[in-house]
Structures are given as C-alpha cells and as structure tokens.
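Every protein chain of the complex appears in place save one, which is left out.
Lettered A and B in written order, each chain numbered from 1.
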Amino acid sequence: MNGSHDVIVVGAGPAGGEAALAVSGAGLRVALIDEGPAPGGQVWRAPRTAQAQVAAARDADGRQGQALRARLQEASVDLLAGAEVWDAGPGFVVQCLTEQGNRELQAPRLILATGAMERVLPFAGWTIPGVFGLAAATAIMKAEKTLPGKEIVIAGQGPLLIAVAAKALELGLRPRAIVDRAGRGDWLRAAPGFAALPMMLTRGAQWMARLAAARVPILRQSAIVAAGGDPVLDGVTVRHLPSGRQTEISADTLYIGNGLTPADELHRLLGAAQTRDRLRGGYRTEVDADQRTSVPGLYAAGDGAGVHGALPSVFQGQIAGLAAARDHGALSAEAFAEQSRPARRRLARARRFADASCRLMAFPEEDLAHMPPDCVVCRCEDVRRSDIDAAVAGGAADMNQLKHFTRLGMGPCQGRMCGLNAAGLLSPGGDLRFTPRAPVRPVSMDRLIGEFDYSDIPVPKPAPL
Amino acid sequence: MTQMTYDLAVIGGGIQGASVALFAAREGMRVVLFDQGALARQASGTNAGTLTMQMTRAALIPYALRAHEMWVKAPEWLGHDVGVVACDGLSLAFTEAEEEILSQRAEARSAAGAPIRLVSPQEAAGIEPGVNPAIRMASHCSVDGYANAYLTGLAYRRALAEAGVELREYTPVSGVSPSGRGYDIRSDGGGVAARQVVLAGGVWIEPMLKWLGIDLPIKTLINQLAVTERAAPVMRTVLGIASGLLSLKQYPHGTVVIGGGWQGVGDRASGTHRATAASAVGNARLAVHAIPALRHSRIVRIWTGFEAETADALPAVGPVPGHPGAWVIGSVHSGYTSAPYMARCLTQAILGQTPEMPLFPIDRLLPGQGPINERDRT
Partner (left out) sequence: MLGRVLPKMTENEAIQVVVDGKPVDCVPGQTVAGALLARGIYRFRVSPDAGTPRGPFCMMGACQECAIEIDGVIRRACQTPVAAGMVLRLRGAGAVE
C-alpha cells in the first residue's frame, strides 16, 4: 500500500486517536496503527471482557475511551488494529506485523503517539512472579475488571498509587498497605498544581477518602527494598527511608511503579532530536509549538514524546494532526490557527496539573547507586549489578561495550526494562543510550514470513567459486 | 611525547589489523594500532561468526583450514574467549539446480583439501535432525563451526594490551605518507612515525591506498543479519544453502543467528548502513525453510555491517606496490574465518621472511595490470 496515505499515525491512544481524527477531519487519508485490538492506549484501554465493558460505561476513563473509539469508527480513518510496528524509516516507510504477514505502509508525514511505559527501580527479588508494575494493575483492571492477588501491596510513587489502590477497593480487594516514596510534604506541594484541574483533584480526593474509610495503611517516605518467595511472592520488605527502619509485610502480590518513561524507540530510530528531561520521564523529544520534531514531516504527541499524562496527550494529538494537515496544505493558516486554539488553551491549563503529577513520578535516579550487587538489572539476561560493575572495571565505557561484556539489553525486551537503569549505573547523570535499531520490538517469525513458496525467495547469481 | 619511531603502524583494528598487530608485537616489534572507532566494530564485530569451508572460495580453502585450526586453539594464541564452537557443517539443496551447484562446489572445495562430501537426505537428517525433510541432497563438512563475532573486540583488546601494542581507538587516521624513516601517519591529536605500515581498513582500504597514490577499487557490501531470542535447541550444525544465501547456527546460549549475505542499504562515504524489510523477510523465509522449528521463534535484533570485496572477489593481502614497507590486508571474503592465518602469513612477510603460504598481491587488481599468475583466477 505504498503512498496510499497522506499521514500515518503510530499509536491509537488519546494522542494518536485525536491526531488521526484531526487529519481525517481535514479531508486527508490517514492510517492509524496500534498493536492492541482497539484504540485507547493505556489510560483509555478498551475493555476486553463483557464484565469490563459494563464497568467501562460507568467510569470516567472508560467513557472517554468509548467516545474515542466511536468517533474513530465513524471517521474515515484507516485503522490497523493488532498491527505491530517494528520499523520506520525515512520517507516515511513503516513496517508492521499483522496476522496476515508483514505489511509496509508509506506516507510523507508520520505522527508518533507511542505513549509511555513504566519504570521500576530494581530491588532484590523484583523478578519474582507476583511482582507487577503499577500500570500493570490499571491495565488488567480496565481490560478485564479483575485484579490478581489476595494480599496486595501497592508501592511506588505518584498519583497512580492512589488510583490503583482505590480501584482495587472497588473490586472488593483491600490492599494490605500502600507504600509511597513521597511524604506528605511532596503531596502538599503538588496540590496547587492539581487544583488547576478541579475535577481531577476532586476525583483524587474521593479516592483518598475511600482509602481512609477502608483503613488502608499508607506508609509514607517508604520503599520496597526486597521481595521474597520461591517460586512466587510471599512477602516484601519495606524501608522507611528517613529512619532506615524496616518492616516485613506478607503479600502474594505487589504492584510497584516509579513513574513513566516515553516509549521513544521510533523517535530515536528516525533521528528526532531529544533532550534529557527528568520531569518528562528521562528524555523528551524536542517539538515546536505544533508538535513538529526536528525531522521534517515527523510529528510527536503524547507521552511518547515526553511524559505529561493523558489529558495533555489529547490536546497535543489534536495539534499534531492539525499541523500535519496544515503542512500538507489541507488547512489554511487561518483555519489551522482557529481550529488549534481550543487545544492550545486546554493544553496550557492542563500543564500545571501534568507537572505536579510528573514531579511526584520523577524517577529517583540518585537511588540507583544504592542498588545491591546481586540485584538483577537486565531481567531478560539475568545481568546483575555486580556484572555491570565488573564490566566497567574491565573497560566497558558505553552501552554497546556493556552489552558485549554482559549481554545486558540483548534479550527480547531490547533494553526497555534495563536501559535507563544500566545507563544510570554506567554513567550517573550522563547521557548513554543503546543505539536505536529496527526491529523496535521482537518480531514473530511466523508473522514476518507469512505464506510463501520456496520459489518466491529471490536468489541472486551464485557467488564465485 | 618523544619522537620515537614505531616498527609498525597498523591502520584499522578489525580482525585482520588486530591480528597482524598482535603477531608482530609478539615477534618483538613496537606496534601502534589505530582505529577510527572501537576495535572490531565494523565487519569483524557484525558478521555471523561462521567459520566454514562451505562458503569459502576454493582458492582460499587451504588458508581457511589452517585458520580453523587456529580458531579452535584460540586460547593458545589469542588467549581470550570468542566463543569458538567447532561442529559439523551442512549445505543444503532443495531443487535440482541447487543439487548441481552443490556438487560443483563440494568437488572444488574438496579438491582444495576441505573434508567435504555429498550426503543423502537421510544421512543429513541423521547429522541434523531438525532439517527440513524436503532437502534433496546436502554437502557435509566435518570441519566447521562458529565464533561469537561481538566478543571479538573484547578479546583482542585484552590480547593486544598484554602484548604491549599501543592501542589508539577512536583515532581516525587522515593520511599516510612516505618519509625518511618509513612512513608518517597523520591523525588528530598527534601523528606517529613508523618504519612499516599496514593498511587494514576493510572497506576503507580504497581511500587508504589513495593516500599512497594507489587506485584499488573496493566494493562495499552491506551484509544483513538477524538473531532470535534464546530458544530451546533446534539445530546443532552450521547450515548453509547451495546458493550461499543462508547461514544458520544456534549458539550455546540458545540464540539463532541468521545470515547469508542478504544486503541492507548504506555506503562507505557516510559510514552508515541500515537493514531492509525485504532482506529480513527473504532471509527469515530461507531460515524457516531450512529449520522449520524456527517458525515458532522471534527475532529480537537485526543489524547490518560492511564487507569489503575486490573486483575478483579474492583477497588483497601483500605489499603495496612502489612503497617498500607498506602492506595491505583485507577483502578476504570469509575474512573472519581466514583472518588469523592470513595475518600470520603477512606478519612473516613484514618480518622479512617468506610467508608460509603465498599472499595475494594487489598488483593483479591495479589498472593496466593483468593477473600476476593464473592460479589467482580459480
């Protein structure tokens, strides 16, 4: 399907969905690609089971997701659901894996809306089954209206802590504890920012009230320092950071998250300029006021370009879509200014809330140094901190060398879980990253090759004898 | 910094240059080794690591066999691990045309000394149980195997340090010119003087030879490879195909490396290269056709790397004409396999001895000159 679209959008979450709608609203042909079965991304994740669907109709996020999906269905957006993008090259040529085989799309403009993923500060035992990310909890609650576990501990930092705990209560599960790195002071400092969006603040306050009513203990300025159990989790060790005092809590399930980080593999692969930005999740992709990146024809919106949260993502997506349409010539300067004005206004208002949220979610980089030697850093390849230290002592000075010394980053997650943490150990405060390379995700062999005959495979002249 | 003159400057820290530097240093020479980046980061670090006779040109078989012996004994001369595994090799034929090619190649290589023989599908399946039963014939070589290319740089860096070679990585050389004492090598941050110089720059040998006024066209190939995640064992030999378009092996830790010379895109001038989806798909199809169980796995990395090739696809190893004390080594084709032995022979020449096997002088490739002798044409 070469050149059959004017714009390709990768990622059908709030940012990507809105971008695609803006593009198609301007009369252009747009392809919207997402690996999930339906649009919504993480925060507006489509319900998968009947029970979840019923619940989604009653929930604010759920209703917004349904609304987006409905609008996309009505619009003339070419939706490729269940399609995994594994390469994007100049021009822009995008490769995606589908049930039917590999599919190549091309369009002169590309909007990346790939969202964010979670970061977790490694601790002893974090690989034990029963330890999940915090966003993992919201993922399964939204999709399936269940939450695994009987004795649950919820840990980490940021508003997601409270959201997950409150939603667990709704499911009839009372968490044994909430373990929050932040102290009351951190939350108080965030309050003015949260107040910029009163509805969100109210929702948060309601969650807190429910947790208080259910007497869920909140251990403040505390962190999980160890998880134990074989073969599955049976307990966690919590340390009160200021005093060093430790408590054991028996638990069969731990949901833990230390903030979000952009899923920026494609941004980096395409050479978009980036800057270190702790508040935005580690790195942000540089964009102008219209969400254009440093690469002509390439736009970036949503958490994939720098973590802001769901609401700003919506508005960034709208602006990016409109900008792509404008740059294509489908919108006059005046129409573009007028149509993007509401989104810009709302984006400005949402920023304060976003920054307050992001401050609470900022990854505790300085604590990487305290990681115990036998703590696993690269989960895929079981590379421990001590292995990294040995590699450094042996002369490894960059991520490539570290990779060759230890195999860190060579597993199927391709460094997603370990890259930033390893870089932080290798070069604290530095700027080391893996070289971006396609495929940006593991590629299933059966999907890549599709159906073929041996004679289909092109064979050149035989090599010289 | 003293105005000391090195005995030998090697330009290019791939496996050819690094091996020459290593051997020369062990013979007592004072050696400096330059690379524009990290050691073995280009072709030497990105190839499939295959140590095979089955894709080696007949004329190079004697060299590859001796190099294979060296690889198997790497602890003795390299001293550090590159993960060498010696095993059987099978090259497969799926069609009548492929059977024809396979027979010709097996015969030529076996005449050159490689222990290669043709086997039936049943025997091939006995050697490699996971092979596609649809093969018509295979050629089997008992001297085959692989190394772990990405460990090359690490291993050589240690060995070179132990041998006292002065290693200057991330130091591009901008020129080489004859001087009273031998050669002046220019680079940022201070050049060096050396009595002899070896140009071992892989695809960059062409611009390097131009420094000395020699015009030797070197074709830049962009080889594409892929590797799966760790998987349960599915194969135990090194596999190829008659057309040469597939190389397949499974490492002890379970990953399967898929190669075969499928081309990516890129060029020497920019120094950049990238993979193509078409090559990824074609290469993967061949792999799954050869070992059907691979259908269940996932590819986690695809990469590309340079490979140098001369006009007659034979090595450029020997003296630089008109420049006593200047040498070139590269474009070996199956260079990773043969490198240690090629380097040993060249080092002998550098030391003023007669190399134990003939080199491949480049005079034959220079404009206005024919082949030095007929043997080079096979």
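Everything that follows uses one rule, which is that a contact is a pair of C-beta atoms (placed from the backbone, for glycine too) under 8 Å apart; a residue touches a chain by one contact, two chains touch by 3 or more.
Please read these numbers as outputs of a predicted model, since none were measured by experiment.
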Chain not shown: contacting residue from A:124, A:139, A:295 or A:362: A:139
Sole contact to the chain not displayed, among A:35, A:104, A:290 or A:365: A:35
Contact with the hidden chain (one of A:27, A:129, A:192 or A:217): A:129
Positions on chain A where the hidden chain makes contact: 32, 35-38, 42, 46-53, 69, 73, 78-82, 117-118, 127-133, 135-137, 139-140, 143-144, 146, 148, 230-233, 263, 379-382, 407, 411-413, 416-417, 442, 444, 446
Interface with the undisplayed chain - residues on chain B: 229-232, 253-254, 295-298
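The criterion applied here is as follows: only the chains that are shown with their structure count from here on.
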Whole-Å gap separating chain A and chain B, where each centre is the average of the chain's CA atoms: 41
Interfacial residue positions of chain A with respect to chain B in the complex: 87, 89, 95, 102, 104, 380, 395, 400-401, 403-405, 407, 410-412, 414, 437-439, 442-446, 448-450, 452, 454, 456-460, 462-465
Interfacial residue positions of chain B with respect to chain A in the complex: 38, 55, 57-58, 94-95, 101, 104-105, 108, 150-151, 153-154, 157, 228-230, 242-245, 253, 261, 274-275, 277, 280-282, 284-289, 294-303, 312-313, 378
